[in-house]
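One protein chain is absent from this view; the other protein chains keep their places.
In order of appearance the chains are A, B and C, and numbering begins at 1 in each one.
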Amino acid sequence: MSETGLPTNWGRWGDDDQQGTLRLIDAAARMRAAAEVRTGHHVSLARRVEPVRLTTGLGPVGSPAVMPAGVLQVMNFTGVNPAAMTDTLVINTHNAAVTHLDAVAHMPVDGHVYPGVPLRDAVTASGVARGSADPFGAGIVTRGVLLDLAPGGGSLPADRRIGAADLDAALDRAGTTLACGDAVAVRGGWDTNRPLDEPVPGLDLSAVRWLDEQGVSVYLGDIGDARPASFPLPVHHVALARLGMPLVDAADLDRLAEVCSAQDRSGFLLVLAPPRITGTTGLVVNPIAVF
Amino acid sequence: MSETGLPTNWGRWGDDDQQGTLRLIDAAARMRAAAEVRTGHHVSLARRVEPVRLTTGLGPVGSPAVMPAGVLQVMNFTGVNPAAMTDTLVINTHNAAVTHLDAVAHMPVDGHVYPGVPLRDAVTASGVARGSADPFGAGIVTRGVLLDLAPGGGSLPADRRIGAADLDAALDRAGTTLACGDAVAVRGGWDTNRPLDEPVPGLDLSAVRWLDEQGVSVYLGDIGDARPASFPLPVHHVALARLGMPLVDAADLDRLAEVCSAQDRSGFLLVLAPPRITGTTGLVVNPIAVF
Amino acid sequence: MSETGLPTNWGRWGDDDQQGTLRLIDAAARMRAAAEVRTGHHVSLARRVEPVRLTTGLGPVGSPAVMPAGVLQVMNFTGVNPAAMTDTLVINTHNAAVTHLDAVAHMPVDGHVYPGVPLRDAVTASGVARGSADPFGAGIVTRGVLLDLAPGGGSLPADRRIGAADLDAALDRAGTTLACGDAVAVRGGWDTNRPLDEPVPGLDLSAVRWLDEQGVSVYLGDIGDARPASFPLPVHHVALARLGMPLVDAADLDRLAEVCSAQDRSGFLLVLAPPRITGTTGLVVNPIAVF
Partner (left out) sequence: MSETGLPTNWGRWGDDDQQGTLRLIDAAARMRAAAEVRTGHHVSLARRVEPVRLTTGLGPVGSPAVMPAGVLQVMNFTGVNPAAMTDTLVINTHNAAVTHLDAVAHMPVDGHVYPGVPLRDAVTASGVARGSADPFGAGIVTRGVLLDLAPGGGSLPADRRIGAADLDAALDRAGTTLACGDAVAVRGGWDTNRPLDEPVPGLDLSAVRWLDEQGVSVYLGDIGDARPASFPLPVHHVALARLGMPLVDAADLDRLAEVCSAQDRSGFLLVLAPPRITGTTGLVVNPIAVF
């Protein structure tokens, strides 16, 4: 715990660490993940994104698109009588409509990024040098556990703050325990891609302390920090920036909850396999739960 | 087999089919995949892409980049004393440096795309309406088998054409069998991102007939169609366009081969989880092999 | 006149011509332009474009933008404590909200572009090789004449078709004559950036014959081809593609009309100075009338 009373992993794995809580995924965690695989059925935890067509040349005036868009698409001209059809995507990674994985450098605190690197050394106009999403490029595989805060397909009230006791209760309902290195998928039944002045539920500091105490490796949620915000932001400023815990923002956990409920289970093998692109602040991701 | 003597799945699953050979992944295939998972260790089969920095404003003249680039990155300005660091990626999906998953509409034959849709109905300036990468958005999980054509970390000669007998031999070396719905990872020990006038090894038509006969669901390779090309292109015109078999282009299979060799195995649970973006001709992907 | 009875300049200046009717701007035309300059006052004939912000990272959900957008903007991150502020623009040149200058290759007829080049030779995935906007890069300076079809700040009815007699009448009202090499600024009092199924007024074939007979070098208008369209499109298929007459689409001529009316004149020195970027199908432009 830092002097400020906030939990932190700065220095825990050295000053050059790039992995953060991914280091908690050890052989035992992988073995727990493997043990969850029985049928090979799977569920995607990603929201479906309909890209805005960046340019359709002479085409008709289109539908209104809410900007900033998550993904823009340009269909490419590959020649008259084209041999192949190709397109180009412009991906605005951290857009709230896009399921994505935050790198620890995404969120500075006190002018530094995990694990204490001055922001100017970590992020430049030429990309992210320290705390980037590079470690995610190898793929992340661990055991995931669904913590459903609004069971039965429900959704949390907009003004709800989730604390450690709520997570305890959800884990109890899940009928399992967490071990160090597991990932959690926290479902509030929300799509938080809403105007910033509208309230959304989220975690409080006690919940993030709980994640730390449980040894959670990755936080994945359809909720994260609440709005109106209270600072420091429990999920982005404490879990991501201080604990070095990668975050999957804007996941869609409704189908996962249905499958878990139908199969009376809450654990699965989680695969996070974002594009293997270096030097970024985060990457679009399609998390897969394998049963 | 079509009138032309080429294998085809046009019509096999109806005129509206969007899934192609993904339909071969049934409960038994998933169960075979599940059975491969023992330790939870994993390997990424994606090439690492260092993005070109699209615009660094006033920055120094940079290093030469070979265009067309696979991925361009723009670091975003999020305000003075920024609360967060974000960036935007421009992804040229079918670039030969980028591991990606081809949708069946990527490659028309005779003015049509799988399973016989006129190109003008399938692809418009507003994106791909038929034969897009949409079915990949749910994630693809099946059993994968490594077929190493250049064991021991070798690489094929540039003028080598791979036929059915070569695949048979590789499968024999693999010490396993294929069943309908399995994916294959075909390693030639190559990075084919080279000038188009330089030769690269690839599959011949007999190899693609072999894939069809084995009921392969997904082709994943560090080699595909040879250069100089012979038409129809076995992999892109026959496997992708006629059989509706999704292709992972430009995979990196060296590490997979090392792990398989060290563990004396060749099967694994394969996860393909490209970004869940609709209406595209293909998507960047980071294939994960889970052991 | 071609065999089809349509006016054409294909072959008039050779098979390799890239200039089209810009060749009509001779020393006499320039001298006429110079003679219009008396006070140095000027008017922009460009519509103001508010760019869509491509990516504002974490920012609030924005306003609806009508897609396809004309211009997208990304603010660039240039470092912590930035020394300079920069941005990047994505310009969708031919968007109907953007005042732009069409190159002759923009519009093929019968699979060819001016002056008879097969489309496949003119335009490739690597840009425009023949009939591009390159000649505009030197700047275009000639005498411009306002032809106001809806004097007094009016606007044409949506179903109005403009013919030669209308242009004659407007020229008569303008109180001047045209000479070979002059440009015309044709005002209908419209912003035609509307859904394609809504009617807009435009020129008929007799009007384009009139432009040809007058030796017009550049057509600039707030109207062009009418909707619903009749084929061949008089302005795009005949004036641009057959006569090789560069077009300024989507001009804003209201202020020009006010100034001309107030000063009881209709001639001016016209400057077209699009960005000097090579190999394009057209370029954004801010036409300036100097008095």
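Everything below uses one rule, namely that contacts are C-beta pairs under 8 Å (C-beta built on N, C-alpha and C of every residue); 3 or more make two chains touch, one makes a residue touch a chain.
Bear in mind the structure is a predicted one, so any value in this text is a computation, not a measurement.
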Seminar exercise, completed: In the whole complex, of C:L6, C:L22, C:V80 or C:A105, the residue touching the missing chain would be C:A105
Seminar exercise, completed: The one of C:V90, C:A185, C:A239 or C:A257 in touch with the missing chain is C:V90
Exercise. If the missing chain were put back, which residues of subunit A would it touch?
Worked result: 54-59, 74-78, 80, 82-88
For this session: State which residues belonging to subunit B touch the missing partner chain.
Result: 52-69, 72, 76-81, 90, 92, 94-96, 111, 119-120, 123-125, 193-197
For this session: May I ask you to list the residues on subunit C that touch the chain which is not drawn?
Result: 27, 29-34, 37-44, 46-51, 53, 56-57, 59, 62, 71, 73, 75, 82-94, 99, 105-108, 113, 119, 123-128, 137-139, 141-143, 236, 269, 271, 273-282, 284-288, 290
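The rule is short, and it goes like this: only the chains that are shown with their structure count from here on.
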Problem set entry | Classification of the subunit A:subunit B interface as same or different, half of numbers criterion | same
Problem set entry | Between subunit C and subunit A, distance of the C-alpha-averaged centres to the nearest whole Å | 48
Seminar exercise, completed: Cα centre of subunit B to Cα centre of subunit C, whole Å, reads 45
For this session: With chain centres taken as the means of their Cα atoms, state the distance from subunit A to subunit B in Å.
Result: 26
Exercise. Which subunit C residues sit where two or more other chains touch them?
Worked result: 54-59, 76-78, 80
